[in-house]
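A single protein chain has been omitted; all remaining protein chains appear in their positions.
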């Protein structure tokens, strides 16, 4: 599964994206799994109220299933306009 | 005193403006005086809810004094924009 | 003014001389054909002298209510054909909300306080456009700088 990071989430994790092999079934589980792996993930996901997530390019809540997802993206609230 | 007419008020009265010598002291009195003179004025001023008035180029109510006025204008509600 | 103008060109010039604005809103009024599709022309009558002072007053009122970097109001008169630009307002502010509100306010103000009268010329005759009763109400609904 492709996992993408944007803005300061990308900066904290240190890469714009990566292939992730996971047994997580929801976004929340994926976050927990990544945070347990390395400090840079734990730092990016420390305050989940400041993190938004898209599964296959659609904004979704953290309890969304990722079982059939091809792409999961993490980023701060958007600041366009 | 210069009296001006616009839009359908002008069309009913038949002239865009004229010099008027009057003893009227308010807009209302001027309307009554003109209406008494000729039918074309009476027709233009038949429905006063549809008539707006400016004294010296400022919108005013019908009971406004015209004693020091240089210019009085009558017209329908504005439809610009 | 009487001469035709291009809304985009006006917007470009307006933007070019801004300083420190983050938001720019424009409204453009365009001559629209009748529902029957028979509009030949729109004739716009105005009150020379009072027109200029009314437009200046509208601009000053908007500036007093909102923190604007700049604003603009143009209104044509004379004979216009369908598709032609009738009028335009533009506002610029540091923030989006002020720019939107000030433009909306200027339109409400202009509709009921600027001395213009439209007459539609169609194949079957000529008719003065009726004012909308809610134009006065729309203007009255503005308190200092918000619509109620």
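A, B and C are the chain letters, set down in written order, and residue numbers restart from 1 in every chain.
Everything that follows uses one rule, which is that a residue touches a chain if its C-beta (ideal position, glycine included) is under 8 Å from a C-beta of that chain, and two chains touch if they have at least 3 such contacts.
Keep in mind the model is a prediction, meaning the values are calculated, not measured.
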Could you list, sorted by label, every displayed chain in contact with the chain left out? A, C
Residue-wise, where is chain A in contact with the chain that is not depicted? 4, 6-8, 10, 54, 57, 59, 73, 75-81
Residues of chain C (touch criterion as defined above) contacting the omitted chain: 6-13, 15, 18, 20-33, 83, 85, 94, 96, 99-100, 103-104, 107
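In the analysis below, only the chains that are shown with their structure count from here on.
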Measuring centre to centre with CA averages, how many angstrom lie between chain B and chain C? 26
List the centre-to-centre spacing of chain A and chain C in whole Å, with centres computed as mean CA coordinates. 48
Which residues of chain C are in contact with two or more other chains? none
Multi-chain contact residues (two or more partners), chain B: none
